[in-house]
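Removed: one protein chain of the complex. Kept in place: all other protein chains.
Up next, chain A:
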Amino acid sequence: MFRRTEPTDCTIEWEGRALPARAGESLAVALLAAGITSFRETPVTGTARGPLCLMGACFDCLVEVEGAQNIQACLTQVTPGMRAGIQHGARGFVDDAA
């Protein structure tokens, strides 16, 4: 799908798995570079979805970052050790309160 032409300098955690990344790049790009295409499951039909635009418009790259839901991966900069995972359906309010 994609191949990196520049070196990585840190790792992030996606769904509990360590992935190489570059600090400061967008989380969405780091995931794509690691071959991840499914970022979320849609609230309407629960089907897998990945990013379309990478510029903050499409909201198809919504993920969970450090426990916060509905985060646009394309507008989130990678920090070393960042933990992220799939956004399942709509944002859950119960989880937030916990």
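Please note the rule applied: a residue touches a chain if its C-beta (ideal position, glycine included) is under 8 Å from a C-beta of that chain, and two chains touch if they have at least 3 such contacts; residues count from 1.
FYI, contacts and distances are computed from a predicted model.
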Practice item. From the list "ABC transporter permease", "histidine kinase", "FAD-dependent oxidoreductase" or "Aldehyde dehydrogenase (NAD+)", give the UniProt name belonging to the chain omitted from this structure. Key: "FAD-dependent oxidoreductase"
Practice item. Tell me where the left-out chain touches chain A, residue by residue. Key: 1-6, 22, 24-26, 29-30, 32-33, 37-39, 42, 44-45, 47-60, 62, 70, 74-75, 77
